[in-house]
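Notes for the one structure printed next.
All protein chains of the complex are present and in place, except for one that has been dropped.
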Amino acid sequence: MKKVVAGADAAVHDIPSGAILMLGGFGLCGIPENCIAALVRKGVNNLTCISNNAGVDGFGIGLLLKQKQVKKMISSYVGENAEFERQLLSGELEVDLVPQGTLATRCMAAGYGMPAVFLLAGVGTEVADGKETREFNGKTYLLEHAFDADYAIVKAWKGDTMGNLIFKDTARNFNPLMAMAGKITIAEVEELVQPGQLDPNHIHVPGVYVHRIFQGTDYEKRIEQRTVRKRD
Amino acid sequence: MKKVVAGADAAVHDIPSGAILMLGGFGLCGIPENCIAALVRKGVNNLTCISNNAGVDGFGIGLLLKQKQVKKMISSYVGENAEFERQLLSGELEVDLVPQGTLATRCMAAGYGMPAVFLLAGVGTEVADGKETREFNGKTYLLEHAFDADYAIVKAWKGDTMGNLIFKDTARNFNPLMAMAGKITIAEVEELVQPGQLDPNHIHVPGVYVHRIFQGTDYEKRIEQRTVRKRD
Amino acid sequence: MGLNKEQIAKRIAMELRDGFYVNLGIGIPTLVANYIPDGVNVVLQSENGLLGMGPFPFEGEEDPDLINAGKQTITTLPGSAFFDSAMSFGMIRAGKVDLTVLGAMEVAENGDIANWKIPKKMVKGMGGAMDLVAAAKNIIVAMQHTNPKGESKLLPRCSLPLTGVGCVKKIVSDLGVFDVTSDGFVCIEYAPGVTIDEIIAKTAGRLTISPSVKEMAV
Partner (left out) sequence: MGLNKEQIAKRIAMELRDGFYVNLGIGIPTLVANYIPDGVNVVLQSENGLLGMGPFPFEGEEDPDLINAGKQTITTLPGSAFFDSAMSFGMIRAGKVDLTVLGAMEVAENGDIANWKIPKKMVKGMGGAMDLVAAAKNIIVAMQHTNPKGESKLLPRCSLPLTGVGCVKKIVSDLGVFDVTSDGFVCIEYAPGVTIDEIIAKTAGRLTISPSVKEMAV
């Protein structure tokens, strides 16, 4: 049970160019900031990134895009990123757009050992092109396959040295699903504690799914759309 | 948002004879004792019960069996119940045996709006008889359909008046999956609290899945196999 | 004339019923939350993983871990619950969310909707829109009746790539309220100051005026 690694660089040390990665987060919320920075330092390229979004210019996956380390994005929404747009239009970058719920469920299917499931999203649209359809109870569904990722890189709020993870608020999003789906799962956490310090009823991802864990540093947690109301 | 009902009798008041019910619990752990008692009082019959086990003589679903209220059990394991065995051998009772993980996943599929999934259990056995098989990545899977239950009856540890549920220890088992799968979901809880008293990060089943909730009484929580070790 | 965005939101809010679970899309739909009638308790779902979305935080109380599907900082309410993205769309697919309100670029008389992609423009992606329109049990579209060029957005069939097929049940535009039926669009209310003739002129798809059509009360 030696899951704790020294830091982000150690956690990603063996990720090769050409790897298929899952990266947790929704927008910039709950993204594995430390591991993304380590991947930038490491300089691996030709990455396929399964991630709901592609970050923004200068933050999140945007940092990997800027260094041209990404070959393909599998995402539901990739706006807010000028460099992304430039690479896409110039043909340097491939994009596979997947409906958000389908993206999430294809992660879940991998973590649950289900090779394929039937889902509704995209029936009758171009997303259904080339996909097998099937009717159940009068509704048409698409056959959607589980993702097969080499590494899942997630960010949790708290974790213990056995790899158990707890997420906070909407920073949960895709993180637990991807954590369960990776062949090798790397978790960076804001607070790493000893076994027994997390309530076993509150664990979102049991440690069996997590292979490497470390306490991250210097979280910026950038806010994409700061919206507030005035005090009365 | 009027989910709180007076008690078990009110919660099950409209369950008709012939209904398809899901009943949470594993063995006698985490079973909806209050609702089972109310169903016995109500005297409905011809019930189809989707439940991992069938209780024991004189407790749990065994109480419904004793009154001959059950037409069919859909379960993974039905031992420890002499009356069950008598009814089965006499042809009074039908049984559909489903592997435990398949049973759980067919509940989950219903709660997630997935009409069917591909699962491994039972391939090459009599469980696969008549079922569609399909190969993915060199392995053969069975097409398994989501359950379609009229009512799900579950037992939680804590719940709030908006229907949010938290389970304790291994009393979780099938309960959250069934809670998400019922067309009408009834939850009995040991402690019913006001909204805001449960940490939103600790909710196992969000209230959207729960239609009726009440604080149960007089839990017996019978132990099936009491095993202990001696103090040194 | 016609309704402004706030009025469209206000009219849609009148569709809410006590106990509804509601998903509000980005734009006008978000404004619906400001007009929930007294005595009607609804729970707002944000598809990134929250039931019980509250108002924007007070200045200085923003939490980067707490955002809505539009990536805006938000708050929770008593009784909120967080969950992952698979459960979030699972509850939508399973029909547990009573109403989804979203915007559209085009709606067809058969209920098809297009709201994610314009050919030759940079595609940002469908986000959760395709899941929502395919799976939600009741969908209301909030939109302008015509595009900036003055062309109808209520069409015989969509010209843009589809987001979903045959799913829109009702439209609230700046000109009125329209049921989407097997007979096409049915105008059941017109906005104050808008004439039936204007609605007919600006609706390209098959349109019927309900015999009981009335002026909208907003």
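As written, the chains take the letters A, B and C, and residue 1 is the first residue of each chain.
What we mean here is this: a contact is a pair of C-beta atoms (placed from the backbone, for glycine too) under 8 Å apart; a residue touches a chain by one contact, two chains touch by 3 or more.
Keep in mind that this is a model prediction, so the values were computed, not measured.
Colleague: Just list which of the chains on display the missing one touches.
Modeller: So, taking every chain into account, the missing one touches A, B.
Colleague: Kindly state which of the options B:94, B:135 or B:169 is in contact with the chain not pictured.
Modeller: In the complete complex, the chain left out is touched by residue B:169.
Colleague: Identify the residue among B:76, B:185 or B:201 that touches the chain left out of the display.
Modeller: Considering all chains, including the one not shown, the answer is B:76.
Colleague: Just one of B:93, B:119 or B:152 touches the chain that is missing; which is it?
Modeller: B:119
Colleague: Even though one chain is hidden, which residues of chain B still touch it in the full complex?
Modeller: Residues touching the hidden chain, for chain B, are 26-30, 52, 75-79, 85, 88-89, 95, 97, 99-105, 107-108, 119-127, 157, 167-177, 204, 221-231.
Colleague: For chain A, which positions touch the chain that isn't shown here?
Modeller: Interface residues of chain A facing the absent chain: 1-2, 110-114, 160-162, 164, 180, 194-196, 200-201, 203, 206-209.
Following the convention adopted for this analysis, only the chains that are shown with their structure count from here on.
Colleague: Which chain has its C-alpha centre farthest away from the C-alpha centre of chain C?
Modeller: B
Colleague: From the mean C-alpha coordinate of chain B to that of chain C, what's the distance rounded to whole Å?
Modeller: The computed centroid separation for chain B versus chain C comes out at 36 Å.
Colleague: In whole angstrom, what separates the CA-based centres of chain A and chain B?
Modeller: 33
Colleague: Calculate how many whole Å lie between the centre of chain A and the centre of chain C, each centre taken as the average of the chain's C-alpha atoms.
Modeller: Using C-alpha averages as centres, the distance is 28 Å.
Colleague: Pull out every residue in chain C that's touching 2 or more other chains.
Modeller: 50, 76, 82-83, 86, 90, 92-93, 135
Colleague: Considering chain B alone, which of its residues make contact with at least two other chains?
Modeller: 112-114, 200-201
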